[in-house]
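Of the protein chains in this complex, all but one are displayed in their positions.
This part shows subunit A:
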Amino acid sequence: MAEDLVLDTAIRDWVLIPLSVVMVLIGILRYFVSKLMRSSNQVPDPKMIKEGQVVIRARNLRAAANFIPAKSFRSRRVYFSNEENGLLYVPKGQAQNAQAQMFSDPNMAMDMMKKNLSMIIPQTLTFAWVNFFFSGFVAAKIPFPLTQRFRSMLQNGIDLSTVDVSYVSSRSWYFLNLFGLRGLFSLILGEENATDDTQRMMQMSGFGFDPTRSLGAEKDSLDIVQHEWALPKFEQRAEAVLKKLVS
C-alpha cells in the first residue's frame, strides 16, 4: 500500500511548525524557571560538602599513589581507612540512618517534588493541548516504513485502517519532538539543562544514597590500590624522553 497521500499545506504551516516551536519555547522556559527557583533556596549543607571533599582527597590520593614513597602512601591510606577514626570508615548502622534521614528531611523532599513537578506539568499540559486541538487527521509522514504493530500507537486519531503506517497523527509528532529535541536543548542551553528528564530521574534516584555509599566505595577502591613507586624507573624514562628530543 504505497500510494502517496496528498496532504494539505496548511497542516505544515499550522501543525508541525507551531508544535515544534512551542515545545522548544517551553523547554527554554522550563530551563530558566528551574534556574530561578533553584538559586533562591540553596543553602549548602556543610556535612555533605565535607564528605564530598573527603572523597575528593581520597580520589587524589588514589590517582597519584605512585608518586610518593611507599611508607607515606601507606600512612595516608591508614589515615583514610582505619577502623577507629578513619575518614572513610562508616559503621553499618550509621550508614542506613543517614539514608533514611535524607528521605524524611522535609526540605529535601520538597526540593525533589518541585523538580519533579516542573518536569511533569509542562509535558502533561502540552500533551493535553495536542490531543485537544490536533487530533483526528494525518499530520506527518515518517520516512521509514514500520510494521503493522505500530499502527495503534502512531495513528491514534485516524480511524482508517488502510492508511499506510507511515502516516502518523500529531500525537506521535509530539512524542518524536519530545525525544528528539533533547539533543537540540543540550546544544542551545549549555550542559546543565533541566529538560533531560531521564538523566534527572537517574540523578534523583541516586541522590539519597550518594554520600554514605560513595564513602564505602572510595574506601574499597583505596584498599585495592597496589603501590608501585615510580622513582626507580624515572632515569630510564628521562633517558627515553631525552633521546626522543635529541633525535
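Definition applied: a contact is a pair of C-beta atoms (placed from the backbone, for glycine too) under 8 Å apart; a residue touches a chain by one contact, two chains touch by 3 or more; residues count from 1.
Note that contacts and distances are computed from a predicted model.
Taking the options "Spermatogenesis-defective protein 39 homolog", "1-aminocyclopropane-1-carboxylate synthase", "ER membrane protein complex subunit 6" or "Gap junction protein" in turn, only "ER membrane protein complex subunit 6" matches the UniProt protein name of the chain that is not displayed. From the options A:Pro18, A:Gly136 or A:Gly180, the residue with contact to the chain not on display is A:Gly180. Only one residue in the set A:Val33, A:Ala70 or A:Ala240 touches the chain that does not appear here, and it is A:Ala240. Note that of A:Arg12, A:Lys35 or A:Lys50, the residue touching the chain absent from this view is A:Arg12. Looking at subunit A, the residues touching the absent chain are 7, 9, 12, 16, 20, 63-64, 66-67, 140-145, 176-177, 179-184, 186-187, 191, 230-231, 233-235, 237-238, 240-242, 244-245.
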